[in-house]
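For chain A:
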Amino acid sequence: MREMDSALDLQKELPEGRVLAVRGLTKDFTMHLVDGRVAHALKGVDLEVEQGEHVALAGPSGAGKSTLLRCVYRTYLTTSGAIGLRTSTGAVVDLATMPDWDVAMLRGREIGYVSQFLRAEPRRPVIEIVARAGIARGMERGEALDAAAVALRRVGIDEALWPVHATVLSGGQKQRVNIAAGTISPPRLLLLDEPVSALDPVNRVSVLDLIAGLREQGVAVLSVFHDLEAIEMLATRVVVVEGGRVAADGDPHEVLRANHGLAVAR
Partner candidate 1 sequence: MSLTLHERAQYAGAPLASPAPAPAWTLSVRGLGKIYGDTSEESIAGTGPEFGTAVSPNTGAIVAAWGVDLDVAPGEALGVIGESGSGKSTVLRCIAGDEPATAGEMLFTDHGGSTERLDQLSPTERRRMRISDISVVYQDPALGLTMDVSAGGNVADPLTAAGWRNFGRIRSRATELLQRTEVPIARMDHPVKAFSGGMKQRVQIAKSLANDPSLLLLDEPTTGLDASVAAGVLDLMRGLLEETNVAAIVVSHDFSVIEMLTTRVIVMQHGRVVEAGLTDQLLEDPQHPYSQQLVAAARG
Partner candidate 2 sequence: MTTTRTLTYGETIRRIGRAPEDSQRDYRRLIDVLGRPSRIAAIDTVDGVPPVIILAAGLADVDVTVAVLDEDWERPFFVATGATRTDITRAQHIIATQPLTVDQLTSLERGDALHPERGARVFAAVTGFGDAVDGADSTTLILSGPGNDGEARLSVDGLAPEFFDALAIANADFPAGIDLVLVAPDGRIAAIPRSSRISIEKPEKGA
Partner candidate 3 sequence: MTTLSAELTERSVEQLAGDAAPRDIFDELSKRAVRRALLTAIAVPGYQVPFSSREMPVARGWGSGGLQATLALIGADDNVKVIDQGEDAGVNATNLRRLIVGNAGCGEETETGLADVIQSRHRIPEEPLKDGQTLVLQVPVPEPLRGVVGSMDEQRRMHAEGDYAKMWVRLYEDIVRNGVVSHSADYPCLVNGRYVIAPSPIPRFDVPKLNDSEALVVLSAGREKRIYAIPPHTRVEPLTFEDVPFTVEHTEGAACVFCGSDDTYLIGVPEEDGTTRWVCSDTDWCSRHRPDDDTETETEGEVSR
Partner candidate 4 sequence: MGYSNAKGGEEAILAAEQLVRRGREAGSSPRLTLDQVTERLRLAVDRVMGEASLWSPGLASRAVRQAEGDQFEAMQLLRAHRSTLPRLAYSEPVEVAELRVLRRVSSAFRNPPGSQILGRTLDYVGRLLDLMPEQDHERYVAELEASVGHSHGHGHGHSHDGHTHGDHEHEHRVPENSATRDLVGELQAVAAESDDDRNPPRVMDLMRAMDLLVERRTGEDPEPYDVTRQPARPGAPRSAVLSMLARAETGALVHFWYKLRFDPRSAGHEIPGEVRHGWLPLRVNHPLTGNPVQVAEVRVTDVETYDDLDRPDEDRSRIDVGYGLCFGHNERKAIAMAGLDLAVHRDGNSSEVAQQVLITLDGVEANGFLEHLKLPHHVDFRSVIDRKQAIRALQTGTKPVAATDATPTPGNETQQIGALV
């Protein structure tokens, strides 16, 4: 088990303007219920995201893209390495080793996470789900409800659906509700895991515009898209992940061309 990076180095890794600095991130899964075998999902990843930058992770499915996002969001425990975050207060923290309670508080305030894997809360009206995200950001209840209305309109969720329980919505609608919740107010760091995969073309375009707009507001975005077109449209950098490692990191056009072999699931 590598000596844990002291917070001090992270300080160096996270100069002003840089929001996220992943250093030597590895993630293993030990499946006791099978026979205790170990799957090495990430084998040492280094990655940064600056303020206002949109880094898109590309690569074949199963390469560890979603795993990386979940380690950043701390849904997965990091096996080794550090996930440095410079918060809006300028403090530098390591999301990998931070105590649970602090992570819970920080997530609410600073990190947006939109993923199709998120299970919608049972028996919760749409407006309530989005407003909860606002409250977690620190808004008062009234303010949060207003912000939720704005966010929902922005992703084209009709007012008639607001009191409806999210669980009964279609995949696309749920995804848009998640996006509304994740972006109710510009988070410090936005994690997007296939945010538009289930959307029809019209909604897809409006969501992509929304994401693009966030970047201009200084939000650091780390995303996973299978949709190359979206990557080209949004990403300021593309990181190709293969076999749990970073295979390429650079300008979207160059990287995509060089890795045209990327299978793109339409």
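The candidates came about this way: all candidates are chains of the complex that A comes from, given by their letters.
We adopt the following convention: contacts are C-beta pairs under 8 Å (C-beta built on N, C-alpha and C of every residue); 3 or more make two chains touch, one makes a residue touch a chain; residues count from 1.
All of these numbers come straight from a predicted model, not from anything done at the bench.
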Which of 1, 2, 3 or 4 touches chain A - same complex, any copy: 1
Touch list for chain A against partner candidate 1, complex: 1-2, 4, 28-33, 36, 38, 70, 74-81, 96-97, 99-105, 121-123, 132, 135
